[in-house]
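For this depiction, one protein chain was excluded, whereas all remaining protein chains were kept in their positions.
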Amino acid sequence: MAGMELLSDQGFRMDGRKPNELRRIRFKKGVFRQADGSAYLEQGNTKVLAAVYGPHEIRGSRGKALHDKLLINCQYSMATFSTQDRKRRPRGDRKAQEMTSHLKQTFDAVVLTELYPKVQLDIFVEVLQSDGGNYCASVNAATLALMDAGIPMKDYVIACSGSHMRDTPIVDMNHLEESSGGAEVIMAILPRCDQIVFLEMNSRLHEDHLSGVMDHVMVGCKDIFNILNQQVQDELCQKTELDKIVTTG
Amino acid sequence: MLTNKVFIKKTKMGGVMKIVREHYLRDDINCGSQACTHNCDSDGKEPLEEIPISDSKLVMKPHYLVPDTNVVLHQIDILEDPSIKNVIILQIVLDEIRHRSAPIYKRVKDILASSHKHFYTYCNEFNMHTYAERQPGESANDRNDRAIRKAVAWYADHLKDTEIEVVLITNDAGNRKQSVLDGLKAYTIHEYVRSLSNMSLIDRLANPLNQMNQDNNGKVLFAEHLGLAEIQKGIRAGRFLQGTLLISRENYLEAFVSVKDQEKMIFVQGLQNLNRAVNDDNVALEMLPDSEWSCPSSMVLAEDEGKDEEDEENRALNETVVDNKVPKELRQPTARIVGIIKRNWRQYCGILQPSIIKERTRHLFIPAEKRIPKIRIETRQAQTLASKRIIVAIDSWPRNSRYPLGHFVRCLGEIGDKDTENEVLLLEHDVPHQNFSEAVLSFLPKMPWTITEDDVKRRRDLRHLDICSVDPPGCTDIDDALHCRELDNGNYEVGVHIADVSHFIRPGNALDQEAANRGTTVYLTDKRIDMVPDLLSSNLCSLRSKVYRFAFSVLWEITPTADIVKTDFTKSIIDSKASLTYAEAQLKIDDPNAHDNLTKSLRGLNKLAKILKKKRLDNGALSLASTEVRFYVDSETNDPIDVKTKELMDTNSMVEEFMLLANISVAEKILYEFPDNALLRRHPAPPPSNFDPLIKAAQSKGFTIDVSSGKALADSLDQAVVPENPYFNTMLRIMTTRCMMQAVYFSSGMLQPQDYLHYGLATPIYTHFTSPIRRYSDIIAHRLLAVCIGADASYPELLDKSKIQSLCNNLNFRHKMAQYAGRASVNLHTHLFFKKRIQDEEGHVLFVRKNALQVLIPKYGLEGTVFLNDDGQKSSSIFVYDEENNTQTAGDVTIHVFDPLIVQLSIDRSNVQHMKLSLKLVKPMIPGFSVQSVREVQANATGSQSKTSTTDLPISGKPPQKKKKRTH
């Protein structure tokens, strides 16, 4: 017991959040000029950059091209200084490869790929600082980058993690909570049509608790969606206002 | 609002980890006061009273107290007093306590959960108004003090529209000074307690380290303790060793230290070398040069009870002079203590040393545990406490004090009173026995408890089966029930149904933590200390008849030759048709006219059990159960019941067989599913040398004991029977028991599979599953099994092999202590029984020692020692010890092992705290040693006080607690 109390008797987590509270989210779309779309996103101390290139011609061997739809190419890497212990390699390790394929799977499900046959879209994600929920932040940042690039999608795709502690579901785990040995449920959903496009669970969680945790993660995803959507729309409005001024002179 | 906490840590490889953690600050944290005039979002939690009544002359207005960390740590006895109410425990204080002392943390949590104490935890660290960011140049301690002041200031401001004042209680002078500068009220705990009308609290104040030193003569008696950093450095460099101090029971100035990762024990001798270390402390040692090595002296040295303290103080230095005339070959590695790594002080039972000056307030306290030094305390109630058993806690041990300083905690009652003595024995064996706290009770199911449809859906309904329980008479905590029915294919379906305790005790809550800490139910001769509250142990979990109960069932399909075809585990609902005693069950089986389903079920079970038992014994399982001789008192006559009447019936062994089978089946299942973290029980095979005394003793009667395997041992024990001495075989089995190792719980991931062996039961793997009401190990087994079959959720601690192992360590400790406490309870009752009588009894020599005979008295199941040299006069013995043949000879009488004797039993009450049963030899008659038999004495003193021995017994009329003896 003398270790940590992940959820106190007073109902607070180690960092002062309540079980259903998210970390602070801040983001910016369009941080780079050269990429077709880009976004920077912070979820607490997890900081992620995403860049989108394309759709463009297939790079490398043409054999990879899909005759009826867009080829989505992802790369997940982590800056060598992003973790507590310095990483030796930014990518190519098994964890990064797994993340890469998870991202590809997630965005295959949401981008309207049939609109762009025989070409390729690149989604690159770079984790600058890692404090838990790397996949979630990557997905959320990449969604924003895709929007910035103007790639047609079914919906936002929003990811959030969750777990179960002292009979209470918690959402948006930080690194400390992730490494406590409990179960972790990670979900990516289409928030406006309540569809789950990605689901992963680590460690053991009893079946009875699963739906409770999933419900809370779902709510967490929607909270994130509201935060992102609000700012995206505000920016859009501001931009159209500006455009109006420009066009009307 | 957001801030980051930054830590820097160094890893082993020299890496520097800069750890950054987010820390969210909020403005929605409730103040917890009913008097609050703001809109605090309370969630209904407002434990602090609206108008707390002030009892203090210092703070006349109603007030709340805010103690700092050290006050809570050192003065927990004060805080626990019912008169101290309305206290705010800051989160920062609670966190620090958690890191510094687990037992005190638990006590604080208990107070916090208690509704009439009005204690409240305020999360000051998460409130944006009370969070204190560490400033450059500020130490962590200073920051914490500042945070506490900030919280107090916030409270004062928050409650400024009310009558209530907020008072900081701190013994840190700097902190108090700063508080006054900040315009806050701050007092020391001593100032505050002295201002209360309840004067008895003053005695319970812990002594601050410096206060008492000043009025001492200032003579430094001890070397300084090294600091922790220096100790760690020394340990790394190999200059110091680290270990746990074990003071000798015979001589309080000698001790051994069991050094970490080392088999050899290191010897420490003398007051100076012990350097204020107390038994059980974790200490740092420095080896002495070989020339100063010593060995335990054969002298028995107990602190004198009568001596006046000044006298002793003068003696203090003299005692330390150790002349090294110890012969080289006897010398043992000897060391001195240079520092204390962790104190392991607890509260101690004992009595006050009678003082010559009546009015004085400083007194010495003599602990019941001989290995603990006397403790100096201050009390104004010495008069009333003189004949009482009291509890005292140690606060400190300064360098210039011969004795540690402590404070009075509470009074247990009159010396010699049975309840008091029971309490002492529980405390001394560290058996948690307080009433369950409110926090614990809050996790009990709400009554009336009903079975819901959802429950039924999740469980297999076995209510139609003819299940019954078989237990000793008077048993209220029924763990297990059984059934057996014939299947169409000629096989049997046998079910063992165990109380589903884990359904009611959820992992991690206060109830679970309490049960895990208690580890086991403790059975004393006249009392049972439950592991779980009565509502569960005797009602909801207990598989009583004619009520629906939840069970965890093991179902087997067994062939008529008792081979298992199929094993199935399920959570179930059962309806026990009858709660039988062993005798009732036996009657049913034997009754030729009974043909009801229940009887058939019992007969089936009995038949299969016999086959199972035979298989097990053929496998080499040891049968040592018959050696369990216990002291029982008949409720009507208060006479001990003869041991022979405890003969086991078939039904005893019938139940036992199926419990063993269930335990083994469960062990296999959970190990298969959790190879790393299954909780199992092992009983290591004893090293062959352990059997030497047994072999030697049996040889003297012409028997050969083969110890090459369990099977061989069991067989040779069976053959060693002497018709004219019915106790011979029993005694051999008692000796065999002494050769055995302790059976222990362990986590499967910590050992190799070949070490899982249970020697006594001759099974490669074993666990405890069948008594979850009274053993925590079984609850863990239940949880693991429930996860295996998907009936319940796992949790991180359950899957962590090292956490399971540390749990096992506690359980092993608690079980050992429960056993000792049980034995001590028997001793206590023996003493009470013989308090007013002297009696002659038949006995048998169990062991022949150098200066004594170990004698077994079958009638009482007692074992005692007849000292051969009259220890009072230290005169040389008239006996000659023959080591070769293991005999003692005096004149023409030679005493061998197993010889029958007549001994006289009486109570030696020369020591108030430690009454001893004294045995004196009556027969054979040895002039100058043996005493006259009681009858002869009575015959001589013509008729005056005859027949003193059979009436006026101090033992209460309550029947003894029936303990289920199925411990393997």
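Note that the chains are named A and B in the order they appear, and that numbering of residues resets to 1 at the start of each chain.
Everything below uses one rule, namely that a residue touches a chain if its C-beta (ideal position, glycine included) is under 8 Å from a C-beta of that chain, and two chains touch if they have at least 3 such contacts.
What we mean here is this: contacts and distances are computed from a predicted model.
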> The complex lacks one chain in this depiction; which UniProt name from "Trafficking protein particle complex subunit 8-like", "Ribosomal RNA-processing protein 42", "DNA replication complex GINS protein PSF3" or "ER membrane protein complex subunit 4" does that chain carry?
Replying inline: "Ribosomal RNA-processing protein 42"
> Of the residues A:Gln10, A:Gln75, A:Thr113 or A:Asn174, which one touches the chain left out of the display?
Replying inline: A:Gln75
> Pick from B:His116, B:Arg236 or B:His595: which residue touches the chain that isn't shown?
Replying inline: B:Arg236
>> Going by the contact rule already stated, which one of B:Val16, B:Val721 or B:Val880 would touch the omitted chain in the full complex?
In response: B:Val16
> Thinking of the whole complex, not just what is shown, which of A:Gln10, A:Asn45, A:Thr106 or A:Ser161 touches the missing chain?
Replying inline: A:Asn45
> Looking at B:Gly137, B:Pro448, B:Pro723 or B:Gly928, which makes contact with the chain not pictured?
Replying inline: B:Gly137
> Considering the entire assembly, which residues of chain B contact the chain that has been omitted?
Replying inline: 4, 6-10, 13-16, 18-20, 134-140, 229, 233-234, 236-239
>> By the contact criterion defined above, which parts of chain A meet the unshown chain? Give residue numbers in ascending order.
In response: 26-28, 31-35, 38, 40, 42, 45, 47, 49-51, 53, 59, 73, 75, 77, 79-84, 86, 90-92, 122, 124, 126, 128-129, 131
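The rule is short, and it goes like this: only the chains that are shown with their structure count from here on.
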> Which bits of chain B are touching chain A when the two form their complex?
Replying inline: 2, 4, 11, 15, 17-26, 91, 98-99, 102, 109, 112, 121, 123, 125-126, 506, 508, 513, 787, 790, 792-796, 799-800
>> Looking at the complex, which residues from chain A come into contact with chain B?
In response: 1-2, 5, 8-10, 12, 14-17, 21, 23-24, 44-45, 84-86, 131, 166-167, 174, 176, 180-182, 203-209
